[in-house]
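Missing here: one protein chain of the complex. Every other protein chain is in place.
And now, chain A:
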């Protein structure tokens, strides 16, 4: 199979993100429409229902380095959230604690990362974790 280079892969992801993915519970877009290298992205996750996260809107920063998608993106929560793979100091996601990043392959995408994080929010161990006040941010 032809190996899609980083930039064309990110253009595909951008176009998919602009159309809207799934039911809208996860979304993403470029932080700056002028970012010709398409490195800096914003993501949003709407907390899954029937969990402590229900109706909360979480913002994240996603950074795709020059080796993306051979290497995973780095993820940092802007909104405060209590999850075992999120640093309570600065909101950075520890890639070794999140399977989609720890076992990365180039078929994964920004979308799969957001969807997996949302799935983790609803997991048995995480769905009832006490959470910081809604709307607070790491700064």
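Please note the rule applied: a contact is a pair of C-beta atoms (placed from the backbone, for glycine too) under 8 Å apart; a residue touches a chain by one contact, two chains touch by 3 or more; residues count from 1.
The definition used in the following text is that contacts and distances are computed from a predicted model.
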Name per UniProt, for the chain absent here [options: "Ras-related protein Rab-2A", "RING-CH-type domain-containing protein", "Exosome complex component RRP46" or "E2 ubiquitin-conjugating enzyme"]: "E2 ubiquitin-conjugating enzyme"
Contact set of chain A toward the excluded chain (per top definition): 1-5, 7-8, 11, 14, 33-36, 38
